Structure formats: C-alpha cells, structure tokens
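First the structure, in the form of structure tokens, and then the observations on it.
Of the protein chains in this complex, all but one are displayed in their positions.
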Amino acid sequence: MDSGRLTIRKRKTLSDQLYGQILEQIVSGTLEQGEKLPSENQICSAFGVSRPVVREALRKLQDDGLVEARRGVGSFVRKRPPQRLIEFATADSVSGLMRAMEARMVVEKATAKLAAQRAGSHEIARIEAALKALDDTMQRREVARDADFDFHLAVAEASGNEVFVTMLNAIRDVMERAIDVAQSITREGSQSRIDRVVREHRQVYEAIVARDAEAAGLSMAYHLLQSRQRVTDYAREE
Amino acid sequence: MDSGRLTIRKRKTLSDQLYGQILEQIVSGTLEQGEKLPSENQICSAFGVSRPVVREALRKLQDDGLVEARRGVGSFVRKRPPQRLIEFATADSVSGLMRAMEARMVVEKATAKLAAQRAGSHEIARIEAALKALDDTMQRREVARDADFDFHLAVAEASGNEVFVTMLNAIRDVMERAIDVAQSITREGSQSRIDRVVREHRQVYEAIVARDAEAAGLSMAYHLLQSRQRVTDYAREE
Amino acid sequence: MDSGRLTIRKRKTLSDQLYGQILEQIVSGTLEQGEKLPSENQICSAFGVSRPVVREALRKLQDDGLVEARRGVGSFVRKRPPQRLIEFATADSVSGLMRAMEARMVVEKATAKLAAQRAGSHEIARIEAALKALDDTMQRREVARDADFDFHLAVAEASGNEVFVTMLNAIRDVMERAIDVAQSITREGSQSRIDRVVREHRQVYEAIVARDAEAAGLSMAYHLLQSRQRVTDYAREE
Partner (left out) sequence: MDSGRLTIRKRKTLSDQLYGQILEQIVSGTLEQGEKLPSENQICSAFGVSRPVVREALRKLQDDGLVEARRGVGSFVRKRPPQRLIEFATADSVSGLMRAMEARMVVEKATAKLAAQRAGSHEIARIEAALKALDDTMQRREVARDADFDFHLAVAEASGNEVFVTMLNAIRDVMERAIDVAQSITREGSQSRIDRVVREHRQVYEAIVARDAEAAGLSMAYHLLQSRQRVTDYAREE
C-alpha cells in the first residue's frame, strides 16, 4: 500500500474521532442548537489535527444534517441528536454508522427494485416471515435487531444477485450496530413511532409483492432516509 | 441457517452452472443466433434440474441480453459473445461475473457522484495516476488489470465513504476476474476500441475534476454498461 | 401528421375509455377484488375494440396497481379504488390523471433536488407560504387545490430552471384535476390522513431548506407515490 493511500486512511480515522468529539458536545448541549462552532483554525489547535482532518469532520457533520455551513460565516449546530445515539454506539463510531446508512440507501434501493422484478415465492415468503418477526418483536417493545437485519438481507437475496448479498454481509457488523441504535431509540418512543417503522417495512414488502419496482426502490430509500433522520434528530421524537 | 435459505442458494448455484452450459452452446455456435432454445420442460429433463433452476438460468441469460423471451413462444438466442469470454473465465463463472457488473453499476454510479462532490486533491491525484497507468498499459496492448481495478478503487476512496471501499474489496476477486476478461477481449480488438475504453475512464475522471456529480455518475454507469456489452457481444467488435 | 401516429393516438384514446369502463366495474363492485377479468378475446368482442387497445388498457390498469396479470392465467382485480375517484373525475379521464402522476414523479423529483441546491431566500419564502396555506386549508377540511398546486410550482420555480415550470404549466389542467381528486378523497378521511399529507409536503420543504438534494428528491417522489396510492386504494383509508 502506497503512502498516499495511508495518508487518506489516517485522515479518515482522525476525522471520525473528531466527528465523535464534536457530536458529544452537541448531544450534551455544550454546543447548543443554533450555536456557532469554533473556527477551523481554532479546532485545528484545540484538537491538534490538520486542516484537512477538520474539514472532513465538518463535511461529514454537515452531510448528516447535524451542522450547517454558512458561506463566509462559519458552521452552526443544526439539530441535536438523542442522547441514546452515543449511549448505544461510542461517539467515535457514529460517523461510521452514518456512512453505512448512506451506502445502504444506494445498495438497498437497487435490491428492492430487483426483488420486485425477480423474487420467486420462496424469496417472498422469507421477506414476509422477517416482516412478521419484526412487527411482533417491536410491538413487544423489544429490540428487533435480528428480524430487521433478516428483512433487509431477505430483500437482497430476492434481488437474484448474490453480489449484493456479499456486499451487505461485508458490512454486517456496522449494519447491525446501526440497526441496534435505531431500534433502541425507536422502542423508547411513542407507539405511533413504532407503527411508523413497521409500516415503512411493510410498504417495501407490498411493493415487491405488487411487482412495482419503482415503488419498491423508492419505499426502501425512503425508509432508510427516515431511519437516518430518526437517529440524528431528537426533536422529531413524537 | 434455515433450509429455505439453503434451497435458494442451491438453486442459484445450479442455475449458474446451467447458464454456463447454455452459454457454451451459444459461443460455440451449437445454438445459432436467432435459434429457438429447447422448451423449459426439455431443459429440465436434459439437465436433470428442476423448473425453478431452469427459469432462473433463462432469466439471467435474458438479463444479460444473450437470450430473448417471446411470450407464449419460447426463448431465442439474441447474440453471440466472443470466444474469449469462456476462455478467460470458466463458463460456470460467467454468470457470477455478469452479476458483479450489475452490482458495480449501482455502487460505482454512487461513488463517482460522491467523488465529484467530495474528492480532495490527494484523492484526485490517485485517480489521475491510475488513469495514466491504464492508458499507458492499454496502449502497449497489455492487460491493465491492476490499473483498471486501482482506478475504480480510487474513485471509491474519493467518495468520502469507506463503506463503499469495503463493499468493492469484498467482491475484489470477482471484479478482478471480470476486468481480466474485459481487458483481454479489448486488447485483441482494434485501436479505436482501446481508445474508447480509455476515453470512457477519462470522462469519469474529468467529470470528477469538474465537480459535476451528475456527469460523473452517468459517465461511470455508461462505462460499465459498455463494458458489459463488449464482453457479451461478438458483433460489436469493430 | 402521418397515419402511423394517428393510429397510435386513436389507440390511446380508445384504451383510456376502456380503462374507464373497467374501472367503473371495479369501483362499483361488479368486478370484485380477486375476481378474474374476462379474457382479452372476450373484452375485444364485448367492447368492439381491437386487441392492441385491450392490451394497452390492461397494461395501464396493471401499472396503476388496480389489476394484476398472472402469466398464462389472466388478469385479476387487485384493489378497489374509493368511490370518490370516479365521482370527482369522469371514469374516462382517470387514466390520464394517473399518467400525469407518473410524469410528475419524474419531473418533480428533479425540481426538488435542484431546489435544494439552488433556491434563494425568495424562492424558499414562496414554498413556505404555499405550505402554510396548504396546512391551514386542509386543517379546515377544505379542498386546498390552489395551495397544493402553488406548492409544487414554487418548488419548480426554485429549481433555477424555467423549463420545468413551463412543463408543469403545460399540464396544469390535468394536474389540477388530479389534485382535486386527491384532496377530495383526503379531506373526507381521518385526521391522521390529513396530517400525513401535510407532513409529506413539510418533509420536502425541510429537505430543501437543509440543502439536502438527495432527501428533497426522495421525499417529493415518495409524496407523489403515496398520493397515487391514496387515490387508487380504498382499503388504505384509515
């Protein structure tokens, strides 16, 4: 491995740690909603990291909707994620979980579309079973990590393309941790919140059964988008 | 692992083998372009496999543009891939290579878009270096497997999302074999064919440099589509 | 205009009329959910139309999720739309309204994405005003046709591309009728249904304000998908 790649890797690791430290201050309220973050220079010296590391951390916080950049003015706290986010995951690892959500939106939109076109009765039965287990477990207010993962894996299996299954299995660890966090936050929420999560999964299932590829891909992408927002936005908790 | 999943897996393996055997007959000319394939029933008994296996193999041949289904009439050979396809890859493995191409179109369209939005100067330099190595190697009519893989990995690194890199690395083996086959077929083609492959990569690079996310994603998807067609269509060899 | 095009046009008009007549039988319950439709031949002679006309009508009913084709068996009623659908629109015109929904999903996904990237403060203020009017009017259980249309037009204006505005204005008539039908069905539904429609619009608005192009496009496409389903699926009425 050449040194150019090593430099990129190192920057990524450091930026994820810095992301975690800024995140902790936002969650704890040390940095309040609407408050201006210190300047890039100040962050560089406060944390002893280089400017590219700071920029990458801020860019990721921005991509995740936690921070907002105003051109020529600076970065501001946009929203405050629930406390649970850094209890269930270490703050360091949250950036990785968010990147996994981004990648899943791409891959699983495709698996859902293909599943609607190609799933046989066996594959549909597997998706249905996972959906039922998810519904039952969530209604009991337990963490439905296995059922949730199974649902998404069953959709990938139904895509008729094993390569997507291999890809999801390659990130199984980070997917499961992301599901854990999301499920933990949901099960402490209102009944309507639990119902909404179940309904999002059901819409994916129904579009696959109806052989509506466009609706299946869209429902999956929407579900993952909502899931990402539930995890980062405390105020959305209804 | 439950038996339902095992059944699905076994069907996939058998269907890929059957795919390979039909493919061999198309490449060798035993089944000519435009010729009608035996019926599902006939294939079932000739190869001793179940109907779902036959259907999956035919569906895949159809998705890859090799076979065409006419409703209520049967399946017909659509085009004849180059001999090289089953020399460089075993016939059994071709179906897997084609599925990898499909998955890459999804994932790499996203990495190219994100790279256009997020790549720093380090990442762009890496992509440029891989492009130069690819161009030099191909102009010498050598197989540019490493440079080709490096180019695509460098774009993934530039996406600012390590999860995509993990996904591509998880299918590195099948990606490299697919690149091998495509490169082998290309380097025996005309100079204009070699130029075209290099140009497709250059368009991706230029769109990333120009920060044009739409153009970057589109150029990457188009390149992979063309690549898939070069591998399956003998007649396109110019 | 050449005769080939005339033939296509005539087939489209006839197929929309046939669509309307089958739709009426589904809404009235003459054709029950799960019931098999007459064969293509039977429909040809019953309505005195050619086979291409019948196929196009059935294909459209299928695209809209009202009818389901089982290969080699025939077509079956999938779901029963609310009575309101053919009260507010003539049965003849429903097919056209559904095609407008399909086109809007394509165009407005793009306008929402671009609005997130390009909207200035003026444009955002217009979208916000339309959202407020929509919310107020719907909470009073009135038909918010103007506010609804204004919302979608304001998003198009915010895309920074007048051509999209021209396109939406060119179909304004059919868009307004589709909005009328959807709004009429919604306002007679439960409060939670009204809240859902308002929330879908709000999500689009919030994604634009947050400059999240991916989320904006996805939320818009999801809203139009849901809207299409509310109009065609009686059972979804909660």
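The first chain written gets the first letter, and so on, giving A, B and C; residue counts start at 1 in each chain.
Heads up, the rule we're going with is that a residue touches a chain if its C-beta (ideal position, glycine included) is under 8 Å from a C-beta of that chain, and two chains touch if they have at least 3 such contacts.
Please read all numbers here as calculations on a predicted model, not as lab measurements.
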**Complete:** The chain left out of view makes contact with B, C
**Item:** Listed residues C:78, C:99, C:177 or C:230, member touching the removed chain
**Value:** C:99
**Message:** If I consider the whole complex, including the chain that's not displayed, which of C:44, C:69 or C:110 touches that chain?
**Reply:** C:110
**Asked** Which listed residue, C:44, C:133 or C:167, touches the chain dropped from view?
**Response** C:167
**Prompt:** Touching the missing chain, which residues of chain C?
**Reply:** 4-5, 7-8, 12, 52, 56, 59-60, 96, 99-100, 102-103, 106-107, 110, 118, 120, 122-123, 125-126, 157, 160-164, 166-167, 169-171, 174
**Message:** Considering the whole complex, not just the chains shown, which residues of chain B touch the missing one?
**Reply:** 65, 68, 78, 105, 210-212, 214-215, 218-219, 221-222, 225
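The rule is short, and it goes like this: only the chains that are shown with their structure count from here on.
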**Message:** By raw count of C-beta pairs in contact, what's the busiest chain pair here?
**Reply:** A-B
**Asked** How would the chain A/chain B interface be labelled, same or different, where same requires over half of its residue numbers to be shared?
**Response** same
**Prompt:** To lay chain B over its twin chain C by CA atoms, how big a turn is needed, in degrees to the nearest 5?
**Reply:** 180
**Prompt:** Just curious, how far off is chain C from chain B if you go by their C-alpha centres, in Å?
**Reply:** 37
**Prompt:** Between chain A and chain B, what's the gap in Å when you average each chain's C-alpha atoms?
**Reply:** 29
**Prompt:** If you look at chain B, which of its residues touch at least two other chains?
**Reply:** none
